[in-house]
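Note that this complex is displayed minus one protein chain, with the remaining chains in position.
Take a look at chain A:
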Amino acid sequence: MDHCASVLLAFPHTSELADNEDYDKAARIHVQKVDKLIKENGGNFPIFAEQLLDIVNPVDHSISYLALLLALVKPPNAGQATLLQRVSRFLLTFDARQIRYAGSAFSELLSRIEEGWLFPQSVAVELSATALLRLDPTGTILTSHHLPLVTLAYNSNNIDAVLALIEKTIVFYPGINLTESRPLSDLRLPPVAYMTPESGLTARINTTTVLKYDLLVGMCFMAKRRWQEAFEALERVVTYPTKETGCSKIMVEAHNKWLLVGLLLNGKIPTLPSTTAQGVKKSYETLSKPYLSICEAFVKDSAEGLKSEFETLGNQFWSQDGNLGLIRFVLSHYQRWQILNLREVYSKISLEQIRTTTQSAETGAPLSSDAEVEALIQGMIDEGMLNGVIEKPLEDGKPAHVVFLTSTEDLSEAEFAKKMLQSARRIKDLGPIIKATNERLATSQDYLRYIIREQKKEQGGGGRGAAHPYELQVEDEDLMTGIMRS
């Protein structure tokens, strides 16, 4: 056991390692030694592990600590309070740099947690989300852990715990490996360089995972009533790049929800972004017909149409699509948008007039009393949906009415400059991502093949100089089609 301890504690402290290369070497040797140790001790290892955990510090010796934990976290031990405490302590404090070298072990631990038998679900979700963000604080890469984690969170209604994770903008996906010359330990590495299938921190993922993830993120935001974010997430699925013609069922499903969320968000039919593939657009037109009819009815002046669109297909249809709740919500929001649109026309309008000119899509008729109208409008004002006040003048002859306030106050020069600066900074912050993308594309096989061909042409065909610019252009287009195709 002493031998075990000496091996586990052998990894030097960061201050003793001169540079990234040294760290890289030391870490690799350490991982090998720990592996060997476990293999040699075989069945005895778990027995020591319990005591060894007291000696090993999870922050300084994350690799060793992880190995010990993994040996213990198995069904018979699952319920032990001290063990669980150790796991959570580890996940909250581990050294992300070390763990880059123990990726598969870490992934293994995460998967066990995500399966849900180790911790109560809410704890499992929170721990995993925190751990993932500790590994990659930028949150810009989609790993194979994202989907199971968010699914667990959604199903167990622990969405709050993953919000920090799903709010991140994802621009990288693990895939074809990079020819990265810098060692894994280099802290300047973009996440896409160390969160790779080779390092074990993520597995390879497929298209379906990506689509499912964004759809699920959209649904999480929907459940939280954060329509703008939900809309954006669903839009990512709707505009997912496709090769050739074709459209995934998930995309259609997202499109249906996207239409409804668009109605709730802006009160009008959303338009497909120009990046949607043509073939996909056509598929949406056919496959999302019922939803498109709902949209058209929503922007009409009479609630009757919307109500009948909903009722002709019936609860059964909508709940089969998993959209019954959402569509009910859309129906209940119809009148709100009608009232909201009145602000484009009126500056003050009586409750009485609102009652007669707007209808509820749930009943297809106007509300029965001014008090109901007042309650509805008060609700809208409280939610921040409507900028206005209800006034009940005491003098005679003037009925209770709504005053729509306009936010036409322009910003001061300083405020405006501040906002612009924020925007500029956010765009500037994309710099590292652009750099990483550039590096990644520069090492992609297609591009290399293209470069080699170009070089060959340079060497061989001096005589055909005139043809070059044209060919260059064509080649260039070929390379970019997959990326730029809208």
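Here are a few things to note about the model shown:
Everything below uses one rule, namely that a contact is a pair of C-beta atoms (placed from the backbone, for glycine too) under 8 Å apart; a residue touches a chain by one contact, two chains touch by 3 or more; residues count from 1.
The criterion applied here is as follows: contacts and distances are computed from a predicted model.
UniProt records the chain missing from this view under the protein name "COP9 signalosome complex subunit 1", selected from "18S rRNA (Guanine-N(7))-methyltransferase RID2-like", "Pescadillo homolog", "COP9 signalosome complex subunit 1" or "Eukaryotic translation initiation factor 4E".
The chain that is not drawn here is touched, among residues A:92, A:187, A:365 or A:424, by A:424. Only one residue in the set A:14, A:51 or A:169 touches the chain that does not appear here, and it is A:169.
Touch with the chain omitted from the figure is made, among A:96, A:287 or A:385, by A:287. Only one of the listed residues, A:227, A:346 or A:450, touches the absent chain: A:346. Annotation: of A:3, A:74, A:249 or A:281, A:249 touches the absent chain (contact as defined above). Residues of chain A in contact with the chain left out of this view: 151, 154-155, 157, 159, 169-176, 192, 205-208, 210-212, 215-216, 219, 222-223, 236, 239-253, 257, 275, 279, 283, 286-287, 319, 322-326, 329, 344-350, 353, 398-399, 401, 404, 408-411, 416, 419-420, 423-424, 426-427, 430, 433-434, 437, 440-441, 444, 482-484.
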